[in-house]
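Every protein chain of the complex appears in place save one, which is left out.
Naming follows writing order (A and B), and every chain is counted from residue 1.
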């Protein structure tokens, strides 16, 4: 129940980020809905397909679809107020990323994959909804050139495997790892951290 | 046999729409072929992958490949005449959309999915070939910002489930539902119907 609530909070915040991206591109209602949908379920769908877990998760329960429909309608009705909610949305989004990462990691563990591949699946689950969103909106995915985002996912996923070597219960490990993803992302945004810039020398004058 | 003919008419008209999009982008022969191919089979491929029906349908029979090869060659040879055929092509395309929608719905029913998910699969089958086409051509998918298209699919798919509550044979339900998709799309284009514009107030002067 607790996880379902967090899961749906993640779906809502990812869907809202899709609504905002789609409104920027002046898509129609159907387009807004599709972008919201792929942003919310895209990462998990790619994970399920790579693993061969099919039918994919969202096909097996209507709750994701209904949550996204309600989110999109609400988002469209109150779209002028969405900007005042950016802080709350960012928080939900960050919680969603943390949860999605660890859900992806555990699905990899269940499938008997190596730690490195579980970390990869966790990062895909959390990040690739946004990649599909940006690609469909005809933009280079934002996580490829801005924002500490994947780094937070990879770190939390790595922490999960380090913590498993300690005598801690699985539930606690799961929650601590999520907290690490969230903490890194919050700190990165708060202090303006970014990956080291590899273009410094070349682009001094041009950029 | 009857369904195969309609199915291949759908493939032909979808492939032609791919040829036209690829010619607009000045792609080479191979590029034109690939775009035609993904437009024709893309929606069904995504549906099959989401369901876990693999190898995907078009891998299991050469008829789709050969139909598309012939269509592309014919389309390229007569490409200056394609514009005079727009009405016929639009009709084939609309029939194809109707058929694809209901084929997708029935695959969902066969897989034991909920009505909402079957409607989703039907819409994906009919619409996502065009989404892949436009994405590969580096455009925002046209169905996200123009044309009543998905609405027709969703309506026909919904009609299928309403009709199933009546004492009508499955084949008749299938055909009526296809007819509903076709009718809505034809009426929408004839009378210039579109989804309600959600940008009215913001873009009065700019748009």
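Quick note on the criterion: a contact is a pair of C-beta atoms (placed from the backbone, for glycine too) under 8 Å apart; a residue touches a chain by one contact, two chains touch by 3 or more.
Only a predicted model underlies this, so the values are computations on that prediction, with no experimental measurement involved.
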Task: From the listed residues A:17, A:120 or A:155, report the one that touches the chain absent from this view.
output: A:120
Query: In the whole complex, what residues of chain B lie against the chain that is missing from view?
result: 22-23, 25-32, 34-35, 45, 49, 52, 54-56, 59-60, 62, 65-66, 76, 79, 135-138
Query: Since one chain has been left out of the picture, which residues of chain A touch it in the full complex?
result: 49-52, 111, 113-114, 116-117, 120-121, 131, 135, 138-141, 143-146, 150-151, 194-199, 203, 207
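Everything below uses one rule, namely that only the chains that are shown with their structure count from here on.
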- request: Between chain A and chain B, tell me the centre distance in angstrom, where each centre is the average of that chain's C-alpha atoms.
  value: 30
